[in-house]
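The complex appears here minus one protein chain, its other protein chains still in place.
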Amino acid sequence: MTDRIISSSAALAEALHEEMQRDETIFIMGEDLVSHAGVFGQFKGLPEHFPGRIIDTPISEACIAGCGVGAALTGMRPIVDFHFSDFVTCGMDELCNQAAKIRYMSGGQVKLPVVFWCPDGAGLRAAAQHSQSLESWFVHMPGLKVVVPSEPSDVKGLIKSAVRDDNPVMFFQHKKLFAREGPVSEDDYLIPLGRAAVKKEGKDVTLLCYGAGYYLCEEAAEKLAGEKIDAEIVDLRTLKPLDMETIAASIAKTHRAVIVHEACLTGGFGAELAARIQDELFDELDAPVKRVGARDVPIPFSPAMEDFVLPRADDVAAAVHAVTYR
Amino acid sequence: MTDRIISSSAALAEALHEEMQRDETIFIMGEDLVSHAGVFGQFKGLPEHFPGRIIDTPISEACIAGCGVGAALTGMRPIVDFHFSDFVTCGMDELCNQAAKIRYMSGGQVKLPVVFWCPDGAGLRAAAQHSQSLESWFVHMPGLKVVVPSEPSDVKGLIKSAVRDDNPVMFFQHKKLFAREGPVSEDDYLIPLGRAAVKKEGKDVTLLCYGAGYYLCEEAAEKLAGEKIDAEIVDLRTLKPLDMETIAASIAKTHRAVIVHEACLTGGFGAELAARIQDELFDELDAPVKRVGARDVPIPFSPAMEDFVLPRADDVAAAVHAVTYR
Amino acid sequence: MAENRKKLLELYRQMVTVRQFETMAGEYFAAGKIPGFIHLSIGQEASSVGVCSCLRPDDYVITTHRGHGHMIAKGADLKRMVAELFGKKDGYCKGKGGSMHIADYSIGILGANGVVAGGLPIITGAGLSIKMRKTDQVAVCFFGDGATNRGPVHEAMNMASIWKLPILFVVENNQWASTTPLEYACSVEDLYVRAAGYNIPGEQVDGNDILAVQKAAEKAVIRARAGEGPTFIENKTYRIKGHYEGDPQKYRTDSEIKKWQDKKDPINRFSRVLFKKRVLSKKIVDQIWSEVQTALNEAITFAENSPFPQPEDAMADLYINS
Partner (left out) sequence: MAENRKKLLELYRQMVTVRQFETMAGEYFAAGKIPGFIHLSIGQEASSVGVCSCLRPDDYVITTHRGHGHMIAKGADLKRMVAELFGKKDGYCKGKGGSMHIADYSIGILGANGVVAGGLPIITGAGLSIKMRKTDQVAVCFFGDGATNRGPVHEAMNMASIWKLPILFVVENNQWASTTPLEYACSVEDLYVRAAGYNIPGEQVDGNDILAVQKAAEKAVIRARAGEGPTFIENKTYRIKGHYEGDPQKYRTDSEIKKWQDKKDPINRFSRVLFKKRVLSKKIVDQIWSEVQTALNEAITFAENSPFPQPEDAMADLYINS
């Protein structure tokens, strides 16, 4: 079938519509979902089509997350909306001590098909408590899968796989990308968790990214092309499981890698990735793996400061220069 | 003055005794502290000496952590006992959205002298919810300092610095190390946060470690000495701020590094450290930086499985072989 | 009448089973056969058995770190329980969970929990799931007096109430949370009064009187199955053993413990009732205790004979392929 140009929000709503139609055990719960179809309008159409299956909750993040666990253990496939990813802090026990561990602690008796859907990221002048990107915490928590799509087509294919997965999945979408459009197939397609996409082929350097980082790489790659630097862009899409194969293949070709994410640099996912690459692909590398991420401060409110803290395409280009200089 | 051979628990209690004597705004709060001097007996003598300044609380981790924040903002220097580090999950908002950010969000109006004291680590057959090492989460949270001592003398010098620090400090001590003894000076000494210690000089490989990882390195270094591999041991002691200078000096000498921690490998602090080393010291390295950590599963209950999951001195030696082979 | 007699005897047998299981666990722990730490429910048998006696196999139960009694009362297999405590391969969790994480999902036990109050948000999800699936199951969450001061309890009670979920919140108020007495940590003396803050019926029950517990639970179960919403039951009881095996218990006196033994002991109390009703006799008592002991011995033999897991088994059971 044909592709349409639609937003990430529309892609999300479409995918969930299809999945909820297919499987009546799927439902969505969270704060302020019904009246505005989610706080970002991300569930447009769903409240009308699936009355009783989009559930408003009190402001009780710990219990909301725990409800996801309890419902998943008893035959449902809940999607838990965390409102803002910053508030995972209010449900960390339910996410990390319960959801992540219950199957393992039980010796594999049960499955936990639950998606924790978390809108994250900065750039909205929303300040320190509404702007974080916390995916790396969950990469450090065995038992969880971690998905961070960038383009609308990824959103559709990945949320479907996440919803069908029998394990707890953390699903992060950047708030500033909801309105961003791209081609999305009308097909009922899945993108398997754990498969990266080479979104632009190139031979000089590998840009490894996910979520909002992808668009920075796209922009940087265009600039670099003007300087005759041919960047390959690998959109990881899933951080756990991680597609090391695709990463390795790219670096075997380019011998240089730059990792880009919006989360603050220290302890971000780039750390894990850089550590693995320099270990597993040591002999392939002609330069150190560089990381681009937000500066290590909370996100400040005032625009010029916020912009200064966040990574830009120029930072990506500068990192590329640093690794291609050698 | 002279050194005595005392346990980490005794070193902690002694240091806190001295500090509480010196500064009457210091107090300790948490669950089950008074009657048994802490759940591991780690505050021995303090309840008797400082009545009213060791405070038992209800089981309310979020509020206990928040109390630390509120008391620190209003003239006190609280030490918050988290009972088991696994339960930081129940106070993550107070730690990461409040304690870490308040000074910054206020434009530097206030200081937050609070220590969050967290006993962590595995090996006690305590299973998945009482055995974690979660320090890397906090390294990824600007605004917090992170301290993880190993030997009793470090415990004493570091807890004193942590208590005197005007910033929120996460202080992790391994449960299995409380009883472990070592020489501790009677002096009133401080170990500054952010200074690593070269605990054994060596020329062939740098072992970077902290907390329980230190003892694995000590054991491994002894074995390696038998094979004529001369390992240098750098005990980081503080993960944030990080003493890159000492690390760099050591690697400039050995050209090889192995990082050792008990936290599970993926997304652990070793990731950040390896990423930085391969970037900042690329030309110094003759081999990839290797990481040793727990396997990426929750901690299982049954002894043979738990032992299998945790890193051992042999794993350290194997990693050293891998980097010295080249 | 014969039917009723049978039921009463079954209650008695269950309580004895819990008591003997816990006694055995304490002994094997002391002997070094059980790794880690264990929390025993001796003295609290009327609560676990009384509540679970009102449940169907397809009802859900979430328990705590002190969960052996709830497991047994819900119908768990003693063999696999002992094997789990021993860390053996044939244990319920293949040795991955131990006492604190024991679970049997096939009989509706949605797990023990090492996190105090960790079960309350999960039971709320189970209740919601029942409501969405339109069955008449009920979901029971046991928790301690200490747990009542944690935030998730508040969130769960509110949510269960607004949605009228079929849940029994059962506090086992044994008056101590580790070293901390209820009267210090809790702003109210009687926990059931908090239920009013959620528009949930709350009741305090003599938690050492199994028939009183059963009566309260029965009423709550009927209410839940009828779609009328949750109930809060406070079973007032007492923990006879230390918080964990090996607890030095500096926080309380022997005489306090004594007060709750003998006459107040839930098994003794129930047997007095049954003797009076002529349901029990010395002979039947001996028979039951010895049958239970036999079953327990079999379970121990089973567990002893079960192999330890292989070290590498640690890597299994994390993710399910889907």
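For the reader, a short list of remarks on this structure follows.
Chains: A, B and C, in written order; residue numbering restarts at 1 for each.
Throughout what follows, contacts are C-beta pairs under 8 Å (C-beta built on N, C-alpha and C of every residue); 3 or more make two chains touch, one makes a residue touch a chain.
Please read all numbers here as calculations on a predicted model, not as lab measurements.
When the omitted chain is restored, the residue from B:54, B:73, B:155 or B:319 that touches it is B:73. Per the touch definition above, the residue from B:3, B:23, B:48 or B:166 contacting the chain not shown is B:166. The set of chain C residues touching the chain not shown comprises 149-155, 157-159, 161-162, 184-188, 193-194, 196-200.
By the touch criterion stated above, the residues of chain A touching the omitted chain are 31-32, 34-36, 39, 56-63, 86-87, 89-90, 124-130, 295, 297-298, 300-309.
Within the entire complex, the positions of chain B that touch the omitted partner chain are 27, 29, 52-53, 55, 57-58, 60, 62-76, 78, 93-94, 97-98, 102-111, 113, 142-143, 145, 164-167.
Throughout what follows, only the chains that are shown with their structure count from here on.
Note: the chain lying farthest from chain C is A, by mean C-alpha position. Chain B and chain C have centres, each the mean of its CA atoms, that are 37 Å apart. Centre-to-centre spacing of chain A and chain B amounts to 30 Å, using the average Cα coordinate of each chain.
Those residues of chain B in touch with two or more other chains are numbered 86-87, 89-90, 127-129, 297-298, 300. In chain C, the positions touching at least two other chains are 93, 95-97, 101, 113-115, 118, 151, 318.
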